[in-house]
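Quick one: structure below, then a few questions.
With one protein chain held back, the other chains of the complex are shown just where they sit.
After this line comes chain A, so read on.
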């Protein structure tokens, strides 16, 4: 299953190497990402200012850990409180079932057009394609998502879907697809897109949004956004469907402000977003606006499998801020599409194997130098590098075997090479035969050592080992002491 949208661009995690090669050779992509990520890193750093960031991250991690520890109970509580508020709750085991539920809601209202706020889980389950198959038009209303949809692409970043495009490219897309004048004036283009979207909001039969935090204690859904499209999506159409992964639940309303502070600062360096929506019920008697029906679709899609494993569980802490990709030296160079998954970058590399299986995604856990930048900035302290290593273990069949596709990357040759390494490194006398060992070390990467020297001169064994130097050094010291 690759991420496919109709049109010219299709990407697959199976093709990571080829896609990385193409992206690395594309100066426009390189420049767009470098510039954007540099800006985002600076904004994040500045936004935390004098705050005790470590204490805040610790708080964020603990809130998420507490919610996950009580997840089954909190989901039941959320369902009960949503129902009491008049929100209809649906459970979906996988993406297909979630799509069917949303399709049926649409069909029960004879809906022809759906307007969407930004939702990564809807990307994960390919909702738009599913709705279009049955003749329901799904329009993205987040500006970045709108551009990506117009350009028949998928998002390249979970927060900034069109971050791979620069002003000129955006101008070209808007001109080609919507007929507006070419321009380098961002305000002009934004205003034009907004007026195009506004008509569609008024005409839409159903609004579909994501959820940032689902509060169990109050049965309310929090939606964080900057463009007002989220509020339009959830208030203008007569029916609102919120769709979210089951891990987005938090226990208390008071858990939201710290997570919100961490989210906006980590994501875009904002202290607050322009809009913060709390959806607590459909329109009540006597109210003049708001949807007549509100639905919540809770999607599992592999998450409860992750939940069963006490290490992998940490993956589910994620609040989808994107800081890990903004700070990732690999993502910065290859861009989001290279990963070929809904969620790119470090979080994608630890989440996608569970959603798509390791067979599809086997090159993702290794697509990291384990530099630790992702783990350092994660607002909820997900140990991303450790989880990458854990998935590397799974992919070579050395883990617990509970990730789909476990063992797919194991080759007899590599396994034998590591056994050989083990043997040498546990036989110190043989290891000490220095240069001989140096020659043998090449077996560690038999087919790939050549690529090292394409870009760098070859490392040269020193001839004398430290072991030998130390012996000589100790002998000469002993000699001096004698004299």
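Worth pointing out:
Here is the rule we go by: a residue touches a chain if its C-beta (ideal position, glycine included) is under 8 Å from a C-beta of that chain, and two chains touch if they have at least 3 such contacts; residues count from 1.
Everything below uses one rule, namely that contacts and distances are computed from a predicted model.
The chain absent from the displayed complex carries the UniProt protein name "L-lactate dehydrogenase complex protein LldE", chosen from "Sugar ABC transporter permease", "Ubiquinol-cytochrome c reductase iron-sulfur subunit", "Quinol oxidase subunit 3" or "L-lactate dehydrogenase complex protein LldE".
Contact with the undisplayed chain is limited, among A:28, A:402 or A:464, to A:464.
Counting the whole complex, the residues of chain A in touch with the unshown chain are 17, 20-21, 24, 54-55, 58, 329-330, 333-334, 366-373, 375-376, 386, 389, 392-396, 398-399, 409, 414-415, 418-419, 421-422, 424-426, 428, 431-432, 434, 437-438, 441, 444-445, 448-449, 451-462, 464-470, 473-474.
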